[in-house]
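Next up is a structure, given as structure tokens.
All protein chains of the complex are present and in place, except for one that has been dropped.
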Amino acid sequence: MSGTLGALVSIGFHGLAFAMVLYLISVGLSVTMGLMGFVNLAHGAFAMLGGYVMTVSMTRYGVPFLAALGLAAATAALVSIPLERLLYRRFYGGEELDQVLLTMGLIFMSVAGATYLWGPQTQHMQPPDWLAGQVDLGFRSFPAYRSFLIVCGGALVVALWLGLEHTRFGAQIRAAVDNLRMAQSVGINTSRLFVLTFALGSGLAGLGGGLGADLMAINPTYALQYLVYFIIVVAVGGLGSIRGPFFAALFIGIADTAFKYYLPELGAFFIYALTMMLLLWRPQGLFGRA
Amino acid sequence: MRSSILWRRCIIAAALLVALPLTAGQAQTTVKIGIINSYSGFVAQAADQMQKGMDLYVKLHEKDLPPGVKIEIIKRDDTSNPETGKRLAQELITQDQVQILTGVILSPVAAAVAPLTAEAKVPFVITNAAGVSIPRMSPYVVRTSFTLWQECYPIGKWAAEQGWKTAYTEVTDFIAGHDSEAAFIKGFTDGGGKVLDSVRYPMQNPDFVPFVQRVKDAKPDVAFLWVPAQTQATAMINAVRDLGLRAAGIHIVSAQDLLPDEELPHMGDTPLGLITSGNFSVAGDRPANKAFLADWAKEYGAQSTPDFFSVDGWDGMAAIFDLIKSTKGKFTGDEAMAFLSNWQNPDSPRGPIKIDPATRDIVQNIYIREVKQVDGKLANVEIATIPMVKDPWKELNPPK
Partner (left out) sequence: MSSEATRAATVDAFARRHRFRAIEAAPWLLALAVYVVFPRYLPLGAQILATILFVLSADLVLGYAGIVTLGHAAFFGTGAYTAGLLAANGWGEPLSGLIAAALTAALVGFLSGLIILRATGLALLMQTLVVATTLYEAANKLGRWTGGDDGLSGMVVWPIFGMFRFDLFGRTAYTYCLVVLFLGWLLARQIAHSPFGRSLTGARENTSRMHAIGAPVARRRLIIYTISAALAGVAGALIAQTTSFVGLTSLSLERSGNALIMLIIGGVGRLYGAFIGVPLFMVAQDRFSKIDPVYWYFWLGLLMISVVVFARGGVLGLFERLWGLRRR
């Protein structure tokens, strides 16, 4: 393949992989914020938890790759349930500032907790043998692990969208995001809906954290380090939407990668400038409600 | 009868009064040492390594202190924040009355603390912060770690000497990165090479693929890829792996930050053949190093690996201990600086080191290391030594 085209393909490919990880982590945050009106800044901590569970179980206990992924998602989901029941639910629809303080406090505790449990070092993940090396697609070869990320991410995205459209649970979520009062008066058990949605979102974040451990290094300050990315994806995508964060993540993942390739000096600026302009044009995000 | 009891008491009291000055001669001298480290924040891992090196030295050598002299160590967390670091230094000096300040990972913190040491005349033994001009900020600063010019100039020269004609540099966009870039370029061009382009990436950068792609497109003979140690190092190596940079025939060089000994076992096979310059590798073949590694494993377990942060901290403590031993724990700031400016340690785990009295900065061997398989694991094997390198930046930029 010629130089420029080859570079473009490479950019697009890697940007897509990054976008998938961002999406998996951020979609839960978007739905939670839209559904429960809760600003969960500590969302990244669930991704971090998933990342730690995955890397530690693989390196220290030799758990195979796919099982470790499942474990990561399940742990994040399970941990989120008592947190939601005991702490978060008191603040739904309440003062944003209270939510900010609460979740910032949780982030701080997560930093200290991770340092205590696993030390300050960065955790490493070695992709399993069947995903190491390159995948040859004829015209070009791609790193196998990133290809897996894209395929996996894509499959999950499709599953989520289909689930939202075609299951009763999905319909309940859509209804509740649209109009909570109405949904309650129609008999939807919003309390149970909240905890299930929260667990689902956190589990996805854990999965994203584990899958993306290669890209977004797992270390105790993870939740703080990548907070800005998650917030940008949610703000640009629109709250309460499942599609929105996908396009936002694509935008961030690919545009960020492209800008850094063509204009490395200003790479960081562009994403922020674009975010600002996009939000000025459409303050509710791409798919949010005005 | 009563008067004899009284007399007895008087005699006992007098005896005590006379004895007291005699025992006062053997009274304890306590030397207070203040360590400012970044225990929390993004450099916690480096801070942990440095602290472990310092603690190990203290533990092993506390018995070497002269009789009647003991040390008291006070640790403070600057939370990676220069104003906090400065305030803590102020408190350590005025409240705790430390006689020596040491530690500091981040250059901005060191830069904030340095002027204080001049005002208070307290010696400051920097065990990491690598900013080139920091020792000039105060006559009471001495450094036992390294500067990036010291590390990267030699490898630039060495790369040109390998017959590699073109280079492409990529560094992180902050002062440490700029230093390493400027040093490599000077070394490489001094050796007759040509630098094709220089790129800088933002500090917070999760994915290095777009930057490494640029290198691949430019097809230089050698690529100088620098990141600060820890989290970014693995991300960079992953990008190198994913884009198959080595397979494209491009040599990759960096400073030791890219391949810290701690991270190396977790990077898979990609680092094989990568060349870095540094002041310390666990694979260094010296008796002092072997002893150091054995002591480290005994104290911290076989799973734990020291790296250059640890050794720099270890040597800083060694300098302080030597000062205390030679002055029996009593010294003024000026006496301490006279000693420290001329301090040397021919037997450090990293080889012979000394302080240059003219600059109060460290002079040490810089090793060119290549990653090879040793006993089934990857290690930074020293393949060349550039002996007793002084900081080139200071030589090129004499004080005005």
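Here the chain labels run A and B in written order, and each chain numbers its own residues starting at 1.
One rule holds for everything that comes next: a residue touches a chain if its C-beta (ideal position, glycine included) is under 8 Å from a C-beta of that chain, and two chains touch if they have at least 3 such contacts.
The model shown is predicted, which means the values in this text are computed figures rather than measured ones.
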Among B:I73, B:M203 or B:A218, the residue in touch with the chain that has been omitted: B:M203
Touching residue (missing chain; options B:R76, B:R143, B:K216 or B:R241): B:R76
Option from A:M104, A:A175 or A:L196 whose C-beta touches the chain left out: A:M104
Candidate in contact with the missing chain, chosen from B:I33, B:A120, B:V240 or B:A255: B:A120
Touching residues on chain B - with respect to the absent chain: 37, 39-40, 44, 75-77, 79-83, 86-87, 90-91, 93-95, 107-108, 111-112, 114-116, 119-120, 131, 137, 173-176, 178, 202-203
Touching residues on chain A - with respect to the absent chain: 33, 87, 90-91, 95-98, 100-102, 104-113, 115-116, 228, 231-232, 234-235, 239, 265, 268-269, 272-273, 275-276, 279-280, 283-285
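Please note the rule applied: only the chains that are shown with their structure count from here on.
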Residues on chain B engaged by chain A in the complex (per definition of touch): 40-42, 44-45, 47-48, 173, 199-202, 204-207, 209-211, 213-214, 217, 230-232, 234-235, 238, 241-244, 262-263, 266-268
Contact set on chain A toward chain B in their complex: 3, 7, 10-11, 14, 18, 111, 115, 119-122, 124, 126, 132, 134, 143, 145-146, 214-217, 219-221, 225-226, 229, 256-258, 260-261, 264-265, 267-268
